[in-house]
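Only one protein chain is missing; all other protein chains are in place.
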Amino acid sequence: MTEIWDGLIKAIELIISLDPEVMEIAGRSLRISGTACLLASLICLPLGSLIHFHQFRGKRVLINIIQALFSLPSVIIGLFVFVLFSRAGPLGELGILFTPIAMIIGQMILITPILLGLTISALSGVAKEIVDTATSLGASDFQITLLVLREARYAVVAAVILGFGRAISEVGCALMVGGNLKGFTRVMTTAISLETSKGELELSLALGIILLLLALIVNIALYRLQQR
Amino acid sequence: MSLIELVGLSHRYGSREVLKGLNLSIGKGEVFAVIGPTGAGKTTLLRIIDLLEVPSAGEVYFDGKRVPGSRKQRLEIRRRMSFVHQKPQVFNLSVYDNVACGLRWRGEEKHRIAEKVDLILKMVGLEGYKNRNARTLSGGEAQRVALARSLVLEPEVLLLDEPTANLDPVSSAKIEQVISYVARQHNTTMIMSTHDMSQGRQLADRIGVLIDGRLVQTGNADDIFYSPKNEEVANFVGVENVLEGVIITNSDGIVTVKIGPHRIGIQAVSNYPAGKEVYACIRPEDITLAPIFHRSSARNYFQGKVTRVTTLGPLSRVEIDCGFRLVALVTKISAEELNLQEGKEVCATFKATGVHIIERGVNQ
Partner (left out) sequence: MKKTSMKMGVVALAVVAVAAIVSLNVTARAPSLKVATTSSLYDTGLWEYLELMFEEKYGVELDILCVGTGIALEYGKRGDVDAVVIHDKAREEQFVAEGYGVGRVPFAYNYFLIVGPPDDPAGIKGLGPEEAFKKLMEEGAENPQQIKFVSRGDESGTHAREKAIWKAAGFNYTAVQESSWAKAEEMGYIEAGRGMGPTLLMASEMNAYTLTDIGTFLAYKGKLDLVPLVEEGQILLNVYSVIAVSPEKHPDTKIEMASSLIDFLTSSEIQELIREYGVKDYGMPLFTPCAGAEPEQ
């Protein structure tokens, strides 16, 4: 119990003193996971709409597969991205292993099923009559998609938030393809993992609390944004 | 020239046949009402006209041209129309944005949109609601938003599906007023579905009765109201007394029809010969009630006992057993004066011209 208490105090200390290393790591976490989430959203929202609005063979199966991939462990994705970008791998030439780029790609892959699946289910939540009404008012297919996305905005933003949450909280992939390089690819979760292995439990807890706060702030910001 | 023409139109959802070989032609500027009971296929018909659905069989012509199959071309035609669906589906946006949607989708300029939206909101009486989220409106207000959203597009064809169903009287009146204003001022072609006879009668130039996927009768309001073509139409347009009988004599257009197990005779005007199996239809408001038997110019008078009285607003619906069941509609005041109640003896009178004779077995 005292460790949790000490962790809390330490977290407050680190935040108040704006500990430069902690701030730097927190900022990096935010930028890497934020970028991953942003890019994944730019791909998944249109793609999810495409899947939702088109009827094709195997659509149900595809959605089932997407949903099953929600639970894909991040280390498996880490392993996959590692093998892909390792010098000995097919994309080794790019030399992006152990860089934030690789981490962004890994996290994008990690959250793509969530964003896709939840976008599809968000759109499914919009009444069919809305689509009919928009069609009757002369909306093109593209305009209908935009309108329905807008109708489903609460659920869509919830999907994005969940995707961001999964990206910023995962450790397996970040460690594996980022390498936890100090000042370059060290993010909140890999730092926590390192500090824990060093036995610095208070510092780990403090970082954990800061990570939680970070997620909270992003959540609030996104909800604010959606209410406009 | 007709603006919309439907030829041999049939539609099925799965194995259920909703429309069965329908032909209809609607002229430019015409206000056409489709009436019929729930489930008759009215909504499907409107959806096909709005090109939301492709009919299983038959052709749709718009402005003289067969409607093409490509989504782009269909969108172009659809943009000349506007459809107010039955349950008002407002978008989760402000009232202003709801109404502006269609114009934005057509790439209208911003200031033009603002002008038009303001004007139309005033017309439907929602000018103060501009910035309200449309989802927070009442049913009647939402329906007015839905109507404004369609009217603002100044469509050549306005499609209305049960525009006043389930609405309060004030909202209904407002909507009916706007519809008739637009029809007059803009010469907009309108096709509306309703199950409210009086609304169809009030707003439409021409009425089509759609029953079980078939357009059973089209004509002006009086044709349908007073001369229903068959039992179904009669039942639907509010002729409560549809009596099964056989013509026994015909002298110079005045027939006697024997009704019911007691073979009571009714006098009516008809050209059918003796022996014809028919329905005798009498509108309940065409029946007069008196406390005791007294002669009048009417040819039909029957003594009977009141079996039931129900109040319908200012009117009373009176069921009488006079050897056959007869339903009469009288004002509440006269019902009170006559002291109508169960068991009371009355005399029911109606003219021979008030009886409409329909041939039996022709409803197919």
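Note that the chains are named A and B in the order they appear, and that numbering of residues resets to 1 at the start of each chain.
Assume a contact is a pair of C-beta atoms (placed from the backbone, for glycine too) under 8 Å apart; a residue touches a chain by one contact, two chains touch by 3 or more.
None of these values were measured; they are calculated from a predicted model.
In the complete complex, the residue from A:L8, A:M23 or A:L194 that touches the missing chain is A:L194. From the options A:I66, A:L97 or A:I192, the residue with contact to the unseen chain in the full assembly is A:L97. In the complete complex, the hidden chain is touched by one of A:L146, A:L162 or A:L222, namely A:L146. Within the entire complex, the positions of chain A that touch the omitted partner chain are 28, 31-32, 34-35, 38-39, 42, 86-89, 92-93, 95, 97-101, 104, 143, 146-147, 150, 179-182, 184, 194, 196-199.
The rule we apply is simple: only the chains that are shown with their structure count from here on.
Within the complex formed with chain A, the chain B residues making contact are 47, 50, 52, 71, 75, 78-79, 81-83, 85, 87, 89, 91-93, 101-102, 105-106, 146, 149-150, 153, 159.
By the touch criterion given at the top, residues 127, 129-130, 132-141, 143, 147, 150-151, 153 of chain A touch chain B in their complex.
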